[in-house]
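Below: one structure in structure tokens.
As you look at this complex, bear in mind that one protein chain is not there, while each of the others sits in place.
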Amino acid sequence: MDKPVLLQIKGLQIDGRSGDTWSPIVKGVDLTLHKGEVLGLIGESGAGKSTLGLAAMGFVRDGCRISGGSIEFNGIDLINAPEADRHGLRGKRIAYVAQSAAASFNPAHRLFDQYAEMPVVHGVSTAAKAQADAIDLYAKMRLPYPDQIGFRYPHQVSGGQLQRAMTAMAMSCRPDLIIFDEPTTALDVTTQIEVLAAIRDIVAQFDTAAIYITHDLAVVAQMADRIKVLLKGAEVEEADTRTMLSAPRDDYTKSLWSVRNFARAVQPAAAGAPLVSVQNISAGYGTALVLDKVSFDIHKRRTVAVVGESGSGKSTAARVITGLLPPFSGQVLFDGKPLPASYKSRPRELLRQTQMIYQMADTALNPKLPLRDLIGRPAQMYLGLQGKALETRIRDLLNLIELDPDTYIDRLPSELSGGQKQRVGIARALAAEPQFIICDEVTSALDQIVAEGILRLLDKLQSEFDLAYMFITHDLATVKAIADDVVVMQYGMVVEQGPKAEMFSPPHAPYTELLLSSVPEMDPDWLSGLLADRASALPAKA
Amino acid sequence: MGFVYTGLYIALALIVAGILSWLFRAALVTVMPRQTARALRTAPLTASFGMLTVLLYVLVALFAPLIAPFAEREVVGAQYLAWEAPYYLGTDALGRDMLTRLIYGARNTVGIAFATTALAFIVGSLLGLWAATVGGWVDQLLSRFVDALMAIPALIFSLLLLTIFGTSVLSLILVIAAVDATRVFRLARSVAQGIVVMDYIEAAKLRGEGMWRLITREILPNAMAPLVAEFGLRFCFVFLSISALSFLGLGIKPPTADWGSMVKENAALITFGDITPLLPAGAIAWLTVAVNFVVDWQLHRASGLKE
Partner (left out) sequence: MNAVYRMIGQRLLFGVLTLLIISIVIFGATELLPGDLARALLGQSATPETLAALREQLGLNEPAYIRYFNWLGAALQGDFGVSMANKRPIADLISSRLGNTLFLALYAAAMSVPLSLLLGVLAALWRNSLFDRTANALALSAISFPEFFVAYILVFWLAQAGFFPSMSNVNATTGFAERLYLCFLPALTLTLVVTAHMMRMTRAAIINLMAQPYIEMARLKGMSPLRVILRHALPNALAPIINVVALNLAYLITGVVVVEVVFVYPGLGQLMVDAVSNRDIAVVQAIALIFAAAYVLLNLLADVLSTLSNPRLLHAR
């Protein structure tokens, strides 16, 4: 790199407070960023990447402190500079784009006013000039109606558009550096593409340097010139993007790269009568129709992945099957017999057959009950186990989910890690000895390596206990890994369904095609290629 | 000059209170089991001051006959005697010993307020948890009914009910408990509503758990922290209401020793520069401040743990 150095972080240490004690979050990280360069920061949750990104602005969250090292931006010492100087830099020279634009725009002000705030307060521009500039940038970010969208309030604009408006806002003072903190994590894959493309263009156009923080390798591959991998607050390795992707040096990096290799063994084709048959279900809340004549089957020992973006109705389908939401019309058959519409009128034996594993293990486990009660209760209730037999059963279940019974049996959920909690959720479902388990986005709140472990466990248990799974997810990588059959949903309807092999090979329904092509790949040229393909496929817009 | 001395007295009292609270906290930390002790160690001085005060009041209330120099209703001398032995705090309008009546007041006033709060609390929180758990028309019916009752200011509603049922101690307890139960209901319901939407409640329902077990095992343990804090706040509120009513002559009636009515009986002295009538009022204030300090600490702790 022959360009001048813009940001230089040396031996940075940041502590976070828990109770009375300070524990390190960032442990002596070095970082060098040149003008106009994009650095990808990648790591799992707890890697300290957001903390490091904020520190590049001389900012630490409440309850954190910088305990060592130096941060130098354009020759200014950000740690020791007076607070007023840092205020002057933030927004003007270094800007920030947050993960959730919907939460990071102030609901009380119009987009224009929030755009103009930085240029006006920092004395760069006037409100009128800033507004004209905003319209220009909104157009560059390919926002619809760029001259009008700024008059809207945040709640009147969609998530993907807000994320672009936030990037435009970050550009309002033409900063030297922008910190992107997981800007597309909260978006659906099809929306993500547009935002990624817009961010990449504008950063290149103004030759702005950027730190791009994400946990998604494929995304960072599209955006960054160089990639730095973090683990538990320390650097693992750093290299330019192509080298990092093709030849990672460290074992941890290699394990991150290999996560996507897990795939369930190919199963024989479905045969016989389905265990669960969803027939022509229409359902919704009040008068709003969320599910429109949905039908699909789930066979014994098979996994049906129900895929769709937010609002597609996939979770509602699960609520109908469990009886939480009686449908307007249609029925669900279990083992050939119709299930009563409401769970309240289902006998206990039927309730036992269908168990549920939730996305957020935090809210799915009663925080006041120890594992003994959490796992033991279904066994006690459905199978009538008591005393010694119950204790043995709980211990067996803990062994099944690979948690040591002696250590964990009396722990509360708050004393477990995210992955362990999800395992307890699985044990609770197994304790009922069901035939059918609904997994609702069970891996989407977890880090990739942990998620991988959960998928492997679910797969092992499936063959061991002849289970049928309904696997709800928005993530096509997960579908590839675990599904036997796939159901693609959009706007409450089934767009396409069939065995996995068929679904992942052309021809596709148009929506499936869009969905499949939108999933980022680990190839740094993927985004450019895709955009070129789509541009040639579509007639040029006026 | 009076102000200077008052300021000095207040400063001195604060220092003494601070030292006592510190000692009390140190004592508690050594006496209590480990889990509790760890929580106590982080308690601010205000909170340990509050706990010390509550303990003191409970002891005085329990052992009132042993501590008090005279009998509760005994006329021991002339009216309005000065602060001299054996009447350390003088005598009241009827010549009864002030100190004795203050001590018995701890038993009567605090006892009645506590019983009222407990009643309001049991009724209000059980109904509130039930309404939130069942939902549907039961919840709607109960909530709208409570909304309508709560649209009438508490003190005014109490006065109206007391007019009708008369101003005996029993009707006082029932009336205040009924009025306050509506407030407890609303809190318990909203706390439970936050819990009912959790996936673990959905899981328990799908498991086929009955209503009683759902409330006692799944909801109540998670609602405990805000409910305990609410009990403290409710107690303060009830205590102040009862004192206000007694002060207005509509609550606990003489000759029962009660702090609110003691202020009323002796109020005339204040205009003569005698602070004796402020003592029972101060006794009320001291306890409510103390309880509030403890509640504040608990609320702060609960919100801190959530992060």
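Per-chain residue numbering starts at 1, and chain names A and B are given in the order in which the chains are listed.
Definition applied: a residue touches a chain if its C-beta (ideal position, glycine included) is under 8 Å from a C-beta of that chain, and two chains touch if they have at least 3 such contacts.
Only a predicted model underlies this, so the values are computations on that prediction, with no experimental measurement involved.
Novice: Can you pull out the displayed chains that the omitted chain is in contact with?
Specialist: A, B
Novice: Hey, which of A:K92, A:R264, A:R423 or A:H508 is the one touching the hidden chain?
Specialist: A:K92
Novice: Of B:A37, B:I156, B:V197 or B:M224, which residue touches the hidden chain?
Specialist: B:I156
Novice: Thinking of the whole complex, not just what is shown, which of A:W22, A:F59, A:F465 or A:F504 touches the missing chain?
Specialist: A:F59
Novice: Given that one chain is not shown, which residue among A:R65, A:H109, A:R242 or A:R456 touches it?
Specialist: For the chain that is not drawn, the touching residue is A:H109.
Novice: Just the residue numbers, please: which parts of chain A touch the chain that's not shown?
Specialist: Spelled out for chain A, the touching residues are 54, 57, 59, 61, 86-92, 95-96, 98-100, 103-109, 117-118, 121-122, 152-153, 155-156.
Novice: Give me the chain B residues in contact with the hidden chain, please.
Specialist: The missing chain touches chain B at positions 46, 147-149, 151-153, 155-157, 159-167, 236, 240, 243-244, 247-250, 260, 263, 267, 270-271, 273, 275, 277-278, 281-282, 284-285, 288-289, 291-293, 296.
One rule holds in what follows: only the chains that are shown with their structure count from here on.
Novice: Let me have the rounded angstrom distance from the C-alpha centre of chain A over to the C-alpha centre of chain B, please.
Specialist: 48
Novice: How about chain A: which of its residues touch chain B in the complex?
Specialist: 19-20, 322-324, 343, 348, 351, 354, 356, 358, 360, 363-369, 377-378, 381, 428, 432
Novice: Over in the complex, which chain B residues touch chain A? Could you list them?
Specialist: Contacts found on chain B: 42, 198-200, 202-209, 217-218, 221-222.
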